[in-house]
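A single protein chain has been omitted from the complex, and every remaining protein chain is retained in its original position.
Chain IDs A, B and C follow the sequence of writing; residue 1 opens each chain.
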Amino acid sequence: MSKSEQFASDNYSGICPQAWAAMAEANRSDEPAYGEDIWTQRASDGLRALFDTDCDVYFVFNGTAANSLALASIGQSFHSVICHEMAHIENDECGGPEYASNGAKLLLGHGPDGKLTPASIEQLVTKRSDIHFPKPKALSLTQSTELGTVYTPEELRAIRTVADRHKLSIHMDGARFANAVAALDVHPSEITWKVGVDVLCFSGTKNGLALGEAVVFFNRKLAEDFEWRCKQAGQLASKMRFISAPWCGLLADNVWLDNARHANACAKRLADGLVGLPGIELRHPRQVNGVFVELPELVQTALRAKGWRFYNFIGGCSRLVCSWSTTDAQVDKFLSDLRALVL
Amino acid sequence: MSKSEQFASDNYSGICPQAWAAMAEANRSDEPAYGEDIWTQRASDGLRALFDTDCDVYFVFNGTAANSLALASIGQSFHSVICHEMAHIENDECGGPEYASNGAKLLLGHGPDGKLTPASIEQLVTKRSDIHFPKPKALSLTQSTELGTVYTPEELRAIRTVADRHKLSIHMDGARFANAVAALDVHPSEITWKVGVDVLCFSGTKNGLALGEAVVFFNRKLAEDFEWRCKQAGQLASKMRFISAPWCGLLADNVWLDNARHANACAKRLADGLVGLPGIELRHPRQVNGVFVELPELVQTALRAKGWRFYNFIGGCSRLVCSWSTTDAQVDKFLSDLRALVL
Amino acid sequence: MSKSEQFASDNYSGICPQAWAAMAEANRSDEPAYGEDIWTQRASDGLRALFDTDCDVYFVFNGTAANSLALASIGQSFHSVICHEMAHIENDECGGPEYASNGAKLLLGHGPDGKLTPASIEQLVTKRSDIHFPKPKALSLTQSTELGTVYTPEELRAIRTVADRHKLSIHMDGARFANAVAALDVHPSEITWKVGVDVLCFSGTKNGLALGEAVVFFNRKLAEDFEWRCKQAGQLASKMRFISAPWCGLLADNVWLDNARHANACAKRLADGLVGLPGIELRHPRQVNGVFVELPELVQTALRAKGWRFYNFIGGCSRLVCSWSTTDAQVDKFLSDLRALVL
Partner (left out) sequence: MSKSEQFASDNYSGICPQAWAAMAEANRSDEPAYGEDIWTQRASDGLRALFDTDCDVYFVFNGTAANSLALASIGQSFHSVICHEMAHIENDECGGPEYASNGAKLLLGHGPDGKLTPASIEQLVTKRSDIHFPKPKALSLTQSTELGTVYTPEELRAIRTVADRHKLSIHMDGARFANAVAALDVHPSEITWKVGVDVLCFSGTKNGLALGEAVVFFNRKLAEDFEWRCKQAGQLASKMRFISAPWCGLLADNVWLDNARHANACAKRLADGLVGLPGIELRHPRQVNGVFVELPELVQTALRAKGWRFYNFIGGCSRLVCSWSTTDAQVDKFLSDLRALVL
């Protein structure tokens, strides 16, 4: 597969040069295992500096693990987690959160453009309070959302108010957290601990790593014994430096943010090019690195015949995702192929 | 840390050149995620060719996950797993198997040099058969063992006979499987499916990868829906090719075997050099890449002061482990430092 | 509380005379524990005779346990269970099935009057087949349903056809199974194993016992090692005879069926009396022992002020439940009190 033919997913992309270089450097010598190496210390400190607070940082292999273990650290098996009906933890993690918590239930909330509303949360929390139904304990927000939109600091604050009222901890699924920071042009703290996020799963994979997510506990009480949890769940890398060194590569010179800005810009270029084409309609505001668009089925087939890869979402809408490795040329070629089909 | 100063663990070592090259090649283009790439297909086929049988192959992140999920696929929460009292699954996985199985119990057997004996297995299986105690369902063997020894094909056959008598499936923890193949000079099939091993966890990490273990089901019925199990447990890599391509690097030209032979040879050189030194005694036959030795405490302290790293095992015995990256020079320097202390 | 003032639940009622007598008889002597007594043998044989097939029978303490453990015996943590959105396992067991299975997901189907339709099942099974979502493995039907309706043998056969197509095992939540048999006037086999039900949770509690549900496996392969599962889950009674002897009391002379017929008849009497009263409307056909009715809020308040107890369901509808101990006088008094309010 050539790099220029896919908008399927940001996890189709490879390892970015800076992460690669850090990995190469980490491979120059032997290092202690299980995170007792200098790279892991450096990456953890880097994240604490980035967020400008004394948070607890752990690295795990992938997003399902990060989300599932973070949620398990908030509640028990008889608790429930409120999330948007489109959330990844509900639709794409094969029951990972239920498994890691030994049975916690996800309660599905609603809201336009993939964003939970305070009213929807309120409705779910207050619907039941008897012991015959799991007690809400956590709130999971995806930033940016599955539909390529972002929660503003104000929206997050409003949600925190509801959460406070009902003693809910807030988990943030940050599979595309970097893209949200880039889009909102805020300091990372402004959409996390400053608005009451307790734990963030910050994805490195979609941002240019081979693998490796950071679980960042702003509420450090929730992190109690979390290293044991990771170990038991098969999420403690023995050669940890090959996760943490690439993270150092991302953190140095704000590569993570540049990667996200680049992906967002490509998506903007793509969306701009789509606007106004006959028979083609954007769905959801394009705010980060994904473009959701309705394409006539014949057009989809023709594009795929030309080698373009992309996924269709529930409801027939096509999702076009850009990454750190997407190029303007690739966007332009797609638009040109598309225009040739519809104009 | 310089490469030449540690015998702490084979997971202190880095990525071997062939695995690195394959990873670099895999990074040249975008690829489909979740194992639908060409590298994963190639690595799986490569393992089937290596074992000369139509086995089911899955890649997971680390050894704890490989062992825990493989065991969970054999039994239920109310079953038990028989293993040696020194087994990694008992002592070093923080209850991973118990967690993945939702509560299965490990029953601890015995035997010299870290090897379970048929008699010990028989004793454990027949001790209880009432419903107030977990029912034995699996047998877990470590090949090579935690004490650096190997089961011969004959020993494995004798164990299979007991296992058959009691309908036990056999799991093989192959954290150092390559070293066992190298030491026994057998075809990989001769110590796995030909002697009735149902599922093997074949480690890539200790053999020269950054991470990534192959779970190889020779008994394919046990693999039913295993891909769902991996996904739910947070063990499905999105950018899978960065696990499978390096495996291709190991499999081509039998790099995996050369790496293991090299590590074993270094350990032999080390053990040979230790024999006869005053106050120093080898424990357990040196058969693979680890040397277990009793060193006077003052000697240990002096070696550590010179920068050497190694672990002490239960009972005060020191473990010296070689890997693909250990050099003769490193072995010789250690021996020379040691001789200077004791002669 | 006097017996005559509640329609809240059939589990507000006590122990029926025949069950009590059997319990008294069982208390006359000491007996072996853990089900090795004569009563447990007798009750199990009685259920096999009742269903006219060689099924496997286990007794557990309550319905949540019966349903959860039966479902856990069908699938794994990464599987899913299809049930009606109104099902007890979804709404009233606090995540019991998720817990016992270590994370299986419930997929919610639809259908009028609390009954799953084949089309709804088909839709749920075929919606997803990728590994990012739990794989459907079981179908759970409540007979009679949470809304007081029953599946006919024909409806069950149609469902079995869909289940066969997708290799789903069928679990029947028989919290009010007896009432369904009574209402349909069929042999118990005609709505269970003859239409492909794999496992039935047959409630004794709602039928006149203090506690104790029978888990009846028609598909005996699913019952493998189920006694260990019960023991581990805290569902093996040491003095088992105090569950099984009362079951003998229910089974002798078809007391279970008489109890159900009586409860159904009371509900019919109640429903008949409600029809035509101004401002009062029945919801769902009254088929078993529950009457679902819309009562003006002021009327509800007035009835409660008179000491009547009953629950409101989602949507404001009141549920009036009759049991083996409900009396005609009680029904008539309620109707008289109600008529005094609305006429």
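Quick notes on this one:
We take it that a contact is a pair of C-beta atoms (placed from the backbone, for glycine too) under 8 Å apart; a residue touches a chain by one contact, two chains touch by 3 or more.
Note that this is a predicted model, so its numbers are computed, not measured.
Screening C:Gln6, C:Thr192, C:Asn264 or C:Asn289 for touch with the missing chain picks out C:Gln6. Checked against the full complex, the one of B:Tyr99, B:Phe177 or B:Trp308 touching the unshown chain is B:Tyr99. Seen from chain C, the chain kept out of the figure touches residues 1-3, 5-6, 8-9, 11-15, 20, 23, 26-33, 60-66, 68-69, 93-96, 99-100, 102, 205, 210-211, 228, 231-239, 242, 309, 325.
Mapped onto chain A, the interface with the missing chain covers residues 34, 76-79, 102-103, 131-132, 134-135, 225, 227-232, 236. Mapped onto chain B, contacts with the missing chain fall at residues 77-78, 80, 91-95, 98-105, 131-134.
Heads up, the rule we're going with is that only the chains that are shown with their structure count from here on.
Centroid to centroid, with C-alpha atoms defining each point, chain A and chain C lie 43 Å apart. Per-chain CA centroids place chain A at a distance of 34 Å from chain B.
Residue positions of chain B with contacts to 2 or more other chains are 102, 228, 231-232, 236.
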